[in-house]
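Heads up, one of the protein chains got dropped from this complex, but the rest are sitting where they should.
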Amino acid sequence: MEPTILLIVLVCVILGGVLASLGVHLLPVGGAPAAMGTATGIATGAIMLMFGSALTGLFTAATVAMFSNSIVLVALSGAVGAMLMVSIIFLFANVTYIFGAGCVPVSGRVAVDPITKELQTPYKTPQTDGHGLPSVCLISGIIGGFIGGFGGALIYFALINYAKLEYAMAGVLAMGIILANAIIAAYNIRGTIEGFHDPKFRTTPKALLVCFVASLLCGIAIVLALTTGVITGGAV
Amino acid sequence: MAAEIVLLFAWTIVIIALAFLACMFEDLESDTGSQSNPNSQVQLAPQVGYVHRFFNKAISGEPLSWCMYATTSGTIAWVLLKQGVTPLLAIPIGVLTGEALHVIFSTTAHVGRVSGQKRFQQPVYLDVLYGSLLPIAAFGFIGSLCITSIAYIQSNLGTLSGIPQLNHPFPFPLLCFIWGITVGAIGSSTGDIHYGTEREFQDRPFGEGKRVVYHGKITRYADCGIRRQHDIVSFCAKFGGPCTGLTFGSIILFENWRTLVGMMLGGYLPAAIGLSDTAALIGIGIGIAIVVLLLVVNMRLVRWARKTYGPFVGA
Partner (left out) sequence: MGHHMPPPPPEEVVVVVKKWWPPDETRLGIISAVIAVLIVIFPGLPAVIKAIGVIFALVWGADSVRKTSKYGLGTGVPSIGYFAVIGYGMVGAFTGMAFSRYGHLGPVEAGVLVGVLFMAITGYISGILANTPKLIAMKIPRLERGMMELGAAGTLAVLLECSIIAGTTRWEPVLENGINTGVIAVILILSSLAMFHPYNACLGPDEIRERTLKVSVEISGLICIILGIASLVTLGGMATGIQMIIFGVIVWLVFYVSFVRAAIRESHSVTGTGLIKTIE
């Protein structure tokens, strides 16, 4: 295989991995405390929210990759799929918080919503870290979903179109790399984060560096495998 | 409209209807055996002295466990389909196998967690153990059956609608894997709120986030007698479950709809040959429009809740 193609695959894998990690930092996830209305964010782990949305994006990206050869369009389709999934989850999570539990969505990390300038602290239940998904988290999370989905679809497209892998193989490998990076990001945020306004967001560059190295190593493994010449054929 | 396109949309509607059911039963199943994020409170309760009669089904987070049931079901169904068994039999048999694994993992999780809490004097109630397994398997069966059917239809969508190129490129068990993860991620992010914030702490004031001091001190008494998992399902089936079903249904609806409309307007359908960047672009455009609409609705909902409910007034 030509060195330029190998380089493109490597770059796409690294970029996809780092973007997935950045996406996790932007998603508002509260983990287990959020399920009790004790923390702001979505009531599931950061990894699984990112993984689920990236997989939804990947599903659409795989369909779009059948009739488009443009890397940007395929990656954008994946990004929009992931964004759509998180925005629907945000809507119904807020519906459940507001109508099922009677909580007002409020941030626990900032006193004033940096986008809508709404006061947060008076609405917060004492001894909690916020509850529900206030406006700033919605915007941050939708950007996060977009970035994560873009990364996943980018890896998938690079693997089927440049590395000429089979669809299923490319899908599984893209999942693996997304997952590994999302986990590293989740270890960095220690389970919960509200989005770009959260003080924890400042630690993002550290995680991005680790994810860069991890994706680089995974990318080298894939490129090494491609250089053997055994993995040929492919669907496209 | 060409017959192929009508069929394509008709099968997509079937998928969407199944998706509504799948995620609703996913959430109710996680209430039938306490699982995922709210289960942290069931786990914590004996440590703060609250011995309880809940079923501690700590298989893992919902995404991974649902991925496991759906993928196992899909693999067994795929083997049977390969042997020439009709899908009408193959998929339910596959799902039964998946549910057998579900029950096995449930027992190991429950007895494992309870025996790991020996010093907090939490006993193993055998009636809780045995009595919860059948409802768990029953709810799980319906959910897994829907997911496996969705994956089966999607992997054959093209053949069913007369455009064989449109079969999804991923194999059947891999689609089960993807939807299993997604269904679980949605179930734990939407439905769990109703169980965790409301039903698990029902004797605490309504309308506030649950304070850290309440953690572990769950509501252990039912309307009559001692609460067990069965009392939770009936409650969550009235709000959390349907809400979760709507989430996954809407995701599948919008996701497929925008792709199909893009393909149709982009001139890719019904021939389904060649390339069409316009189709991809239209799909992306519609997707972004839906996201913006949802964001606006959601932000208005937040503002409405702030105005109507007002600032926190409790102690």
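Chains: A and B, in written order; residue numbering restarts at 1 for each.
Here is the rule we use: a residue touches a chain if its C-beta (ideal position, glycine included) is under 8 Å from a C-beta of that chain, and two chains touch if they have at least 3 such contacts.
Quick caveat, the model's predicted, so the values are computed rather than measured.
Asks: Consider the whole complex, including the chain that is not shown, and state which of B:Thr108, B:Gln165 or B:Ser234 touches that chain.
Replies: Once the missing chain is taken into account, the touching residue is B:Thr108.
Asks: In the whole complex, what residues of chain A lie against the chain that is missing from view?
Replies: Given the touch definition above, chain A has residues 31, 45-47, 166, 168-169, 172-173, 175-177, 179-180, 183-184, 186-191, 206-207, 209-210, 213-214, 217-218, 220-222, 224-226, 228, 230-231 touching the missing chain.
Asks: Touching the hidden chain in the full complex, which residues of chain B are there? Just list them.
Replies: 43, 49-53, 58-61, 64, 67-68, 71-72, 74-76, 78-79, 82-83, 101, 104-105, 107-109, 111-127, 170-177, 180, 220, 226
Please note the rule applied: only the chains that are shown with their structure count from here on.
Asks: Where on chain A does chain B make contact in their complex?
Replies: Residues 31-32, 34-38, 42-45, 48-49, 51-53, 55-56, 58-60, 62-70, 73-74, 76-77, 80-81, 83-85, 87-105, 116, 118, 122-128, 130-135, 138-139, 142, 167-168, 171-172, 235.
Asks: Provide the residue numbers of chain B that touch chain A in the complex, in ascending order.
Replies: That would be residues 36-38, 40-41, 61-64, 165, 168-171, 174-175, 178, 181-182, 184-186, 188-198, 200-201, 206-215, 239-240, 243-244, 246-247, 250-251, 254-255, 258-259, 263, 268, 272, 274-277, 279-281, 283-284, 287-288, 290-291, 294-295, 297-299, 301-303, 305-306, 309, 311-312, 314 of chain B.
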